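Okay, so here's the structure we're looking at.
Yeah, one chain of the complex is gone here, protein chain that is, but the others are all in their spots.
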Amino acid sequence: MKFERYGIGIARGMMVTFKHLFRHPTVSQYPEQRLNMSRRTRGNELIWNNVKCTGCVTCAKSCPQGAIHIETTVDPATNKYNVLKIEVDTGYCIQCGLCVEACPYEAIYMGYSVERAKYRRGELVQANEMLLASPDRPASGYMNPHIARELPRQTLLVEKIVEKR
Amino acid sequence: MTIKTEPFVINFGPAHPSTHGVFRMRVVLDGEVVLDLEPVYGYLHRGIEKLAEQRTYTGIIPLTDRLDYLAAMSNNLAHCIAVEKLAGIKVPERAEYLRVILAELQRLCSHLIAVGAFLNDSGAFMTPILYMLREREKILDLFEMLSGQRLTYNDMRPGGVSQDAPEEFLPALHKFVDQMPRYLDEYDQLLAKNEILLARSKGVGILSKELAINSSASGPVLRASGVKWDIRKAEPYSIYDRFEFEIPTGTAGDCYDRYLVRMLEMRQSVRIIEQAMKQFPSGEYRSRVPKLIRPPVGEVYSRIEAPKGELAFYIVSDSSIAPYRYHIRGTSLINLTALRDMIVGWKVADLIVIFGSIDICMGEVDR
Amino acid sequence: MTVSLSGTEVAKQIASQFPEAIAESSNQAVVVKTEYLLKVAEFLKNSPDFDFNYLNDMTAADYYDYFEVVFQLSSLNLNHKLMLKTRCYERLKPAVPSVCCLWRGAELMEREIYDLMGITFTGHPNLKRIVLWEGFQGHPLRKDYL
Partner (left out) sequence: MSSYLNQMLLQHEASVRVPPDWPGGYWFHWLFFTVVIIAFVLTIVMGFIYFERRALGRIQSRLGPNRTGPFGLLQPVADAIKVLLKEDIIPDKADKLVHWLAPIVAFFPVMLIFAVIPFQNGAMLVDLDIGILYIMAVSSVSTIGIFMAGWSSGNKYSLLGAMRAVASVVSYEIPLVLSIIGVILLSGSLSMNQIVIAQNIPFILLQPLGFLLFFISGCAEINRSPFDMLEADSEIVAGFHTEYSGMKFAMFYLVEYAEALAMSAIIATLFLGGWRGPVLPPWLWFIIKIFVVFFLMIWTRSTLPRVRIDQLMALAWKGLFPLALINLFITGVEVLLWPAGLPWLAVLINIVIMVVLLLLWSRFFKLGWGRVEI
């Protein structure tokens, strides 16, 4: 005799939902209660290091979206490139991180912050000094383990939910 | 007295709550019974195959993320394996294990969404999908820790993975794998034997074994019809030949079997991850590969078992930095071949359940 | 482990049945003439030695002089696979016989090829554009599409 049609399945299912009434909710209340993001978060902007950058445009070449625009001149005295303009259209950026990976001098990083929405399309295009790192524009540890080490540890849901099943 | 009745045409989608995106079906209804059905595709066509012809082999990886966006890791893996086969790139051990772990986590992730959405379509108001999203969230945490993104990971590269796993990855994975079987038990308890679900899905939308094979169905849809075919076993790619696992198969090929096969596959995935964790080696995570890969002239058809079925890439190379022809075997699209045969004759409510049980992702259908 | 059948070996067997059919064969693939495609496909599907009951994939590539339609066949029972190709040298109105009658799975794949590559499949039950809309000019995956 199979107990497939006697309402036992329904009763067992109801028990599961009833138990959840007394468990902690999984959610967190976002603006007040913030969880730490991953140390390798690819936030929605790029950070540029003007000291390390040599203007080799490897990042612009590797960008699949063509969002990075660099203009350089050659300085004949030192035989080096001089970056006149670096312009990133973060509206085109898909946060794939290939530019960071491609850069041979570690001069470009992904941003760590994610709340960078703008009201106008034009403000998404960032250039030169706007791209530099600053306290409110921290760099993320994506592809850069030495930065990752200093960032806060990621909050994990696996560790947050500890109730026994 | 006779009452004149006539069937009426109704549009399901492209903006319908349970068409999983922008799928559209023109359905001819007689009262509640579906008389005819014509799927309309193409609302999410982005021309990925054409775009890929102008990108480097590394630059394509973000595109593959956007194919089946619920299983981006698997797509990355399929692409990377295809490119490695084409260019003859070796992959270090650690990367292989990491890839298998990620691919299996991704399978869990995708199946959780599939089962949850199926149960949601069958009317269990949001509860199962929210429970399953909770588990998916834990997996996404792990992915985020590894790659920095939660949906479009862009994590694997030809010749390995982009970054090594951080030291806190394995303990977290351990915790997750410990918890997961208990949660799966809970899901089984929640709805697997529910009488209403049985009544709704047993015997509904039967896809016979012959039709399943003939219409090139793959993945859980094929296995639910009773075909023991899994590329991980049949043609072990990566290092799948080192793990012990079973291929769960259904018997009837109805919606309930498809649901059950997914639930059982999740347990097998957990099993694979456990084994991979035990054998996890140290060492290189990425072999040295030039930035611009120029594979020799040739073609390759390489397939993997993605969560939704056989995902394959057919790449023709002309030894330049971009592929000459880049074809994607969209699993979801091909699984929809037999959609009409499965649905016609059932009611509107069954249409939704059958459609939900196939588990498609519109990004992969229209590409 | 799936055995990848050698194209030349298979070509020999096909040639014993249809001596005219093979256009070219290599270790990777068999290229058959378009007019023999259906017969060869039927032979490959029904002969017990091959038993290709599963059509993995079907696609086309544009090589300027010709279109190449590529079939990936495999057998779920014998666990082997084969790459079958056919070439279509006509550029204005390329046509290839449809294999829908053998493998239903080809239905959507052929529609997709028709849509994006512009190859007509004669005998297809419902050949119309799939991802692009009716009346779209040109076929995007052709190399001359700009």
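Every chain is named by a letter (A, B and C) in the order it is written, and numbering of its residues begins at 1.
As a convention for this text, contacts are C-beta pairs under 8 Å (C-beta built on N, C-alpha and C of every residue); 3 or more make two chains touch, one makes a residue touch a chain.
Just so it is clear, the model here is predicted, and its values are computed rather than measured.
**Student:** One chain isn't displayed here. Which of the visible ones does it touch?
**Tutor:** A, B
**Student:** Of B:40, B:292, B:321 or B:348, which one is in contact with the hidden chain?
**Tutor:** Touching the chain that is not displayed is residue B:348.
**Student:** Using the document's contact rule, name the residues of chain A that touch the chain not shown here.
**Tutor:** Within chain A, the residues that touch the unshown chain are 5-7, 10, 13-14, 16-18, 20-21, 23, 25-27, 29.
**Student:** If you put the missing chain back, which residues of chain B would it touch?
**Tutor:** 8, 10, 16-18, 29-33, 35, 119-127, 130-131, 134, 190-191, 194-200, 202-204, 344-352
As a working rule, only the chains that are shown with their structure count from here on.
**Student:** How short can a chain-to-chain path be from chain A to chain C, counted in steps between touching chains?
**Tutor:** Graph distance in the chain contact network comes out at 2.
**Student:** Which one of the chains is closest to the middle, using the mean of its C-alpha atoms?
**Tutor:** B
**Student:** Distance between chain A and chain C based on Cα centroids, please, to the nearest Å.
**Tutor:** Roughly 44 Å, centre to centre.
**Student:** Could you tell me the distance, in whole angstrom, between the mean C-alpha positions of chain A and chain B?
**Tutor:** 25
**Student:** Give the list of chain B residues in touch with chain C in this complex.
**Tutor:** Touching chain C from chain B are residues 41-42, 45, 47, 49-50, 211, 213-217, 227, 229, 234-236, 241, 299, 301, 303, 310, 312, 314, 316, 324-325, 327, 329, 333-334, 336-338, 366-367.
**Student:** Of all residues in chain C, which touch chain B in the complex?
**Tutor:** Counting only chain C, the residues touching chain B are 1-2, 28, 53-57, 59, 61-62, 70, 72, 76, 79, 83, 103-109, 112, 116, 129-133, 140-141.
**Student:** Chain A touches which residues of chain B in the complex?
**Tutor:** Where chain B meets chain A, its residues are 55-56, 58-63, 65, 127, 134, 137-138, 141, 144-149, 152, 154, 162-163, 166, 168, 172, 175-176, 179, 182-183, 185-186, 189-198, 291.
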